[in-house]
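Heads up, one of the protein chains got dropped from this complex, but the rest are sitting where they should.
We call the chains A and B, going by the order they appear; numbering starts again at 1 in every chain.
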Amino acid sequence: MTSYFTPQFLVLFLPGSALCYQLVPRRARWAVLLAASYAFFWALSGWLAVFVTVSALVIWLTGLALGTEAARRGRELAELGADRRAVRRLWQRRMRLTLAVGVLANLGILVALKYAGFLAGLVRPLGAVMPELPRIGLPIGISFYTMQAVSYLVDVYRGTVAADANPLRLALYLTFFPQIMEGPICRYAQTAQALWSGAPVTAKQVFSGSARVLWGLAKRMVVADRLNSLVSPVFADPGSYDGGVIVLAAVLYTLQLYCDFSGTMDCAVGMGRLFGIALPENFSQPFFSRTASEFWRRWHVTLGEWFKDYVFYPVSLSGPVKRLTGAARRALGGRMGPAAASGVALFCVWLANGLWHGAGTQYLLFGMYYFVLIWAGALVEPASQALCARLGVSRSGALWHGFQHVRTLLVVVAGELIFRSASAEQGLELLGRATLDFRADSLLDGTVLAVGMDVADFVVVGVFVVLLLVAGVLRERGVHPLEGAWRRGPVVRWAVCFALLMCVVVFGAYGVGYTPVDPMYASF
Amino acid sequence: MRQRVTRALRLLLEASVAVVVTLAVLVALSHVFVPKNNQVEFGQHEARANGVRGELADTVDVLFLGDSEAYTSFSPLQLWGERGITSYVVGTSAQKLCLTRSLLERALERQSPRVVVLETDCLFRAFSVGEAMACAVQDVLPVFEYHDRWKSLRPEDVLGQVQSTWVDDAKGHVAREGVEPADDSAYMAPTDELAELPPMNHAYLEGIAQACERSGARLVLVSTPSTKNWNMARHNRTEQLASELGLDYVDLNVGKSRVDIDWSADTYDAGDHLNVSGARKVTAAVGGLLSGRYGMPDHRGDDAYASWDEAYERSGQGA
Partner (left out) sequence: MDAILDILEELKPGVEYRGRTDLVDSRELDSLTIIALVAELEDVFDIAVPAAEIVPENLNSPEAIWALVCRLREQGL
């Protein structure tokens, strides 16, 4: 068992644990989930499960300490004649210290395991030598569960959730197996108590959960894994292809990444439902976005929200940045000033976002690319509005919206081209080739069909893309297809699952002739 | 209470109908997707090994099973030319025991060999529960193995019957030319260690032994010479296995059945596999064993086996 997409997981592990969950009494259900989650972790990472356990222990102890401090602060504030300001300041300092210890311990493990080699490579030219850490590999999902651990601590510090005295519940919150590999990144308030309560699972949840898993499987196995046959060879040896093929590969890679990641998320959300857990959605039709920042509110939603809540606002509202914002407002006015000053917080967010994806220069470039685009977008917004007004272009008309859609798609595809490259230099080189060396004839003369996908493959992908578009439009209009199928009775319900299953069985890119692809975000 | 029971029963009924319908459709699809002949042109996977299904019924006396060690080392046509033994190599590269068992059972549908030789390299190749499951499911529902044929389905696939008319001319053997000498300094160095057998392999070997027993064949374990894949620890473990299961074991690397391989001339990839000249030595030794110890009959001159003479002629080995 190496991922969700193996027969032993789909046929044995998942149905087996769902069945166990149903059979044991409510009070013991958390134990089934915890055991299954640790078994899954063990199967993928072996003894590295120690690290997630350490993280759980750290947030348990730090959370309790923060809870105690908050209670003492409360008592002192309630005392008659207390200097409330001084008490607040004193406890804020103490609690910040406690929070910092917990957060740094978690981030320290992540940095040591994931970024040590990258950092050593960065400082080596400066003559500094970092101590060589033993290479022990990455525990599965460390980038995801570390985010969950930090968010719990900050939430306890802020008082939005109470400190949890139960270390097992915190361990389950971090390791819950449907979400451990690729997220979604959950908040304590969203899942922790539900995971523990063992609430009854309804027949409707079982149906919509299974259908959602099958839909995710179809996205991944029919589209993403099939596209890999073209994307992988082109990016393995981009020098042999001209700009036209590289543009096509970038477009198909964007589609592949979307189907791979959002398909895995469909599976995660579906699996959650089988245990009666509502995991947060991670995608909401990203390709319908009109701006780059809207794209990031719709793609990997839980990561964006995490950065907004735990990086963007805290940085924006920190003392030095507040002073900067104040100065900028005086100089540039109430709208432009904050927009200009937000560059600091945006830079932090996009630096972290780039690095979160991996220790590579291409990811740094990817982050900076979006930083520049989004910040510049905010800065030129007033000018753009004025220009449109002068030219008489309606900013709520179909023409302007269409232009925005196309522009955003181009931005996204160019971003993913950088993202897929082996390094920042290669990313820039490929961007250059894609624009300067673009020739449409290589797309038409059969070169494309020789890489790894034949006409039939393109047809299947095309049909599925139409299906995805229809589903996307329905979701945008607030229609839930699975909800509708449920209301229409048993025949329709079973037919939906059956059709999806057959789609996967026949048109899935698995078996002889296909190389199995690991879920892409699992390595980030 | 009564309502709950009715609801549960209803749900159970729904689920069983759904499962039955799904299985029925998968069976029907399997019929459509399975290749209609055992040839590459019809979409057959591992056609060379599956060529054994094209042999006339009950004409193959010896089956060789195993991975690339098997199909590079054993040459059925040489066995025919030298001793008139009919054999076929059901070997695929990097074969795992779950596939070995499936291929054997498929071959036994039409043949009743007297001896089944299992090359032992694949005994030590691990496979996951998932792979074992996939193997088992594909045997029953070939749509899982041949689903990709939707690209090339024709009307005949829906209506036609499955037949097997094709036989590999070399009877599953692959002759490799070329020489890359091997370093044999540590080859078969003595040790008392026992190599570890992957978890499920014991059970699968037992299954293979039982299948042979059912069809009246003697299962013989044979280790072909290889400096890379074979060593004393594996020899020891295999010997132990053989005595546990009551099987014959012949190690061509060591002891009295050792074949005199010249490691500077008889391998094409530095000791991993044997080349033509190495295979000739191994096949000669195995031939002696088969007609000596196991009394395999000589079919040369029998008109029913004329096709073997023709294949032998075509291979040019007769000249």
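Everything below uses one rule, namely that contacts are C-beta pairs under 8 Å (C-beta built on N, C-alpha and C of every residue); 3 or more make two chains touch, one makes a residue touch a chain.
Note that this is a predicted model, so its numbers are computed, not measured.
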Fill in the blank from the handout: Output for the hidden chain's shown neighbours is A
Completion exercise
Touching the hidden chain, out of A:Thr68, A:Thr160 or A:Ser394, is A:Thr160
Handout entry: Option touching the unshown chain, where A:Phe176, A:Phe312 or A:Trp350 are the choices
Key = A:Phe312
Problem - Touching residue (missing chain; options A:Ser342, A:Thr361 or A:Thr408) - result: A:Ser342
Fill in the blank from the handout: Of A:Arg94, A:Arg329 or A:Arg439, the residue that touches the missing chain is A:Arg329
Problem - Absent-chain interface as seen on chain A, which is shown - result: 84-85, 158-160, 293, 297, 308-309, 312-314, 316-317, 322, 325-326, 329, 334-335, 337-339, 341-342, 345, 378
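Here, only the chains that are shown with their structure count from here on.
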Completion exercise
chain B partner, complex, touching residues on chain A are 1, 6-9, 11-12, 203, 454, 456, 490, 494, 497-498, 501-502, 505-508, 510-514
Completion exercise
Listed in rising order, chain B residues that touch chain A in their complex are 11, 14, 17-18, 21-22, 25-26, 29, 33, 45, 128-130, 133-134, 137, 143-145, 147-148, 150-151
